[in-house]
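Notes follow the structure.
Apart from one protein chain that is not included, each protein chain of the complex appears where it belongs.
Let's turn to chain A:
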Amino acid sequence: MTEQHILRAFDRDLETIQAQLMKMGGMVETAILEASSALEARDDELAQKVRSADKAIDAMEERINEEAARLIALRAPIATDLRMVLSVMKIAGSLERIGDYAKNMAKRSVLLAQMPTVGSAGGSLRRMSKAVVGMLSDALDAHVSRDADLARDVLNRDREIDQMYNALFREFLTHMMEDPRNITACMHLHFIAKNIERMGDHATTIAEQVIYLVTGVMPEEDRPKADSVTSHGVDGAQS
């Protein structure tokens, strides 16, 4: 819907919440990238920065929700406008969760910096983070450009994240079995991998919101899953 409202203030309000959401998206992308760099480089300072930046992300979510509530009260949006406001509120919620995972990653990387390195997981986790940031940024671009095809592409990419997580899961398990002294570090690394995998799920939720915004219908639930860890248990990892 590219037509403008007769009441132009309505368009300005919608543009405002869209812009705020994109700003929040940028903050969250930065948090993920910096958290993964901090982890790989064992950079405490950068990790601290990610942790304190999360407050700004939380504040941004609150601001977006207030704006959206005000817009609903004053403009009574319907049809696409309503779906737009609803999607912004839900996406802001997902972004806030992703921000929390990034913060948790930074917290764990401060602890990990005091332990001996285990394997080459840092690089894998950074690649996984990058893939998630790619999904997230495409999902947000799809929201701005109302591009359901791009959003569907993001949905399909979650499978790759799941596969990366499965591979890391097996790797950590192997390290822990080789030497119990690795267990503490590997537990932290595993939680980080799981956090990144959850970020991917949230990016997927955002993409679903974009499809709802554009088409008015939520996509079917049965998207491809590649999470063999929960479906096959430890057997797969032991073999």
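Here is the rule we use: a contact is a pair of C-beta atoms (placed from the backbone, for glycine too) under 8 Å apart; a residue touches a chain by one contact, two chains touch by 3 or more; residues count from 1.
We take it that contacts and distances are computed from a predicted model.
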Which of "Phosphate ABC transporter ATP-binding protein PstB", "Dehydratase", "ABC transmembrane type-1 domain-containing protein" or "Glutamyl-tRNA(Gln) amidotransferase subunit A" matches, in UniProt, the chain that is not displayed: "Phosphate ABC transporter ATP-binding protein PstB"
Contact residue for the chain not shown (choose from A:R63, A:R83 or A:R159): A:R83
Touching the absent chain when the full complex is considered, from A:G26, A:G123 or A:G216: A:G216
Touching residues on chain A - with respect to the absent chain: 1, 3-7, 10, 76-83, 215-217
